[in-house]
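What you see is the complex with one protein chain gone and the rest in place.
Letters A, B and C mark the chains as written, and numbering starts fresh at 1 in each.
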């Protein structure tokens, strides 16, 4: 697959004019998975890889609920040097093992130029965290890594700076960059960050790169993940990256913002409906065989009726959209291969 | 109608716990219109009232496309003293005249304590602009005005401050306050403001007051109004206030952010689909008899297929939802009267 | 005195080029007092007027320590409607009474267009608070009030917006506008606001209006008032407005940021030294006959040696500078009268 077509050299300049959707060039992650195509893609999993059992359980639930990629941090950037810094190499091996069990591609963060080669051996998508968005040597190294890069917007980065950070990766030889809006730092303190929802249509208009959203870090609160995820899909995001944990209260990092499995199932149902309302679909949404359906106590949760309606609609949508999704994927694959 | 039930004294404290939706207390605007109930309500119209013809044309289009209230500025807060300051009293009279022609309730801004009594004679909803969110004498006067108040969040106001501003109105005797998120000021310069989409679920959780969104001022760009509107409804907003102008390029204020009639029709179709996907409906969405349907060139526009799908779905939704909407309205009316 | 010289119509455009200092046009407050001339002017007093005794004691101490104007709030803008709102009319009368006792000109806030005429009867300088910087009807009314206006920068106002707010006053007939930097709202939470120290030289370069600084609101912490005041004078501010209270711990508003009398004496000593180092002087710094000089415990306080050095230097400076100050004042008076 050639990705060096000269017209894609500059991320900041879309290769086609007109309809924004059409001008997004999907990024291929695996032979059967692209991000930035017709389907909404969801990556989910625990903030930190804490052990095999919790990771496998998370992966299985994410997959059953319709998630496509498994996220999990092995190397963790933490504000304090005394906080849990991740399992490192051991975490990478756990991710690889769970991928073998589930078939789910893995997205994980890389923080150090010296780690890039090793993490690239394991991960399917290399994540650059918000704090490293302008770590230029790291970006340059990722340009040579041969794996797709999920580039998170810095908490105080202007959109123009995010695009130039993407340029560092692209200019160094790697066009497979996926942008991620994850909230910016403002004066508001009731949320951890302020999700810049406008960034989605702006980035879609300014560049051909796919744009996904991290509603977990944006709000920093589990009760906000669902409404922010719905908003992100409605605004045109190509996907989400969401933190899910078997028992968020015991998580070794970001305990406040990780979803329970039940909450994640609700989220997948909710975004399936929003995707359908905007003529898209969540990729291969496989309804969870055993929907836990435990009533959540947070205020933003969907009502029982909403969930039932969602499930019914989802069932219909799935039948209708799956054919279309497969056709679109086929077309995209051809388009990319032809490039 | 009594609104002085003691449990509603403090806006900052919801009267009920649990599901956020249920805890919103609808604000009655007219005998047949509430904001904050089951239906999504849209107020739209020109930024400034510039004359009778443009106002009537705007109102008729807004109404045909499914908008419920007519917005239009008579007294305009402008950053420069040399900019157009609105038609003032003449603008008020034009608003009253167009209401007579169309039956649409009017929302218009009041900036000065000395204007409150006069504007309250004409307007159905009194708007407090973002710059006046902490104009405490004005808020107190609006507490005595006897009309619902649309309180816009200040560009640098924390959510806690918005709630305390609402308290000024409520503590002075007027519980009919509708909150409006319209974007906050951040370091990002590619948009006029940054829509704080998280504010919607946070405000819904923190208070019983209805929450609407102004996607026009949030982005300051016509091409962002649609995606921001879709996101706002998906995140749970009770409605929108949108700027629409017969010919935005000639507008005497906010030319960059006002929608054409065709764009507004697209927006109404789009939010109808999102509302349906979240088990709500746009109030009485009356399809425009003559949909201009001119293809818009901006990148965020919906594709033709999406629009067609939207129209079909809308037709079905309307039938299904209208009954429910009327029932809900009836229940709400009873609930409010009983309070 | 004519203030309608056409060259001063636009605040945003300095009337002279070159040296910033020379291009500031002093604003006359009383026949013997200008702000924006050679001397550094300090206004100080309690946040709120709480009673006669505390106000008189504050005024006497401020005057003894070298302060020129008495500040004190009669009408208080408070974030919560349940907080102390000021003594109102009674507060105005107390201010007038203390002025009679001390001869100190008074600066106090006006919040409502309906109050302007009454407050202008009493006050020597009418203050517009940060929350009202874009209360355009109030600004217009102040253009007709016949008294100098102290215009505080809004917490999220760009400098260009502050200048256009000043334009509202000027365009309505009042050129006696004094700008005040009092901190802007940022993401930093360890201080109440972030003093934008750069605003001082920028405003001095962009306009001919005097610029003073409010170090009390900027930091919101008593221990930061001294270093911020020193920085402001070093950066070229024409003066300060500082909160001082006989017993800050009992203050009915802003208890955390008001200085004790001893701290205020330290501040006056400190800025006298900085003013001298930049070839200026604090206006008529009259050493307090009974300097309390109680060692303060906060970390930013000046050491005993510094204070002694300050006093000695002050004594010399006073002799040397007073003649110059009087000469400058005379020249300025002539210049203004001639305009």
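As a convention for this text, a contact is a pair of C-beta atoms (placed from the backbone, for glycine too) under 8 Å apart; a residue touches a chain by one contact, two chains touch by 3 or more.
Here the structure is a predicted model, which means the values were calculated and not measured.
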For the chain not depicted, the shown chains it touches: A, B, C
Option touching the unshown chain, where C:166, C:184, C:212 or C:282 are the choices: C:184
Which of A:132, A:216 or A:253 contacts the chain that the document leaves out: A:132
Residue of B:186, B:207, B:253 or B:279 in touch with the missing chain, whole complex considered: B:186
Where the unshown chain meets chain C, residue by residue: 18-21, 23, 156, 158-160, 184, 186-191, 194-202, 204-205, 218-219, 223-224, 227-228, 230-236, 270, 273-274, 276-279, 297, 299-301, 303, 305-306, 309
In chain A, positions touching the absent partner: 77-82, 111-115, 131-132, 134-138, 140, 154-156, 161, 164, 167-168, 171-172, 185
Contact footprint on chain B, counting only the chain that is left out: 156, 185-187, 189
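Rule of thumb we're sticking to: only the chains that are shown with their structure count from here on.
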Between chain C and chain A, distance of the C-alpha-averaged centres to the nearest whole Å: 52
Inter-centroid spacing, chain B versus chain A (mean Cα positions, whole Å): 33
Residue numbers of chain B (touch at least two other chains): 156
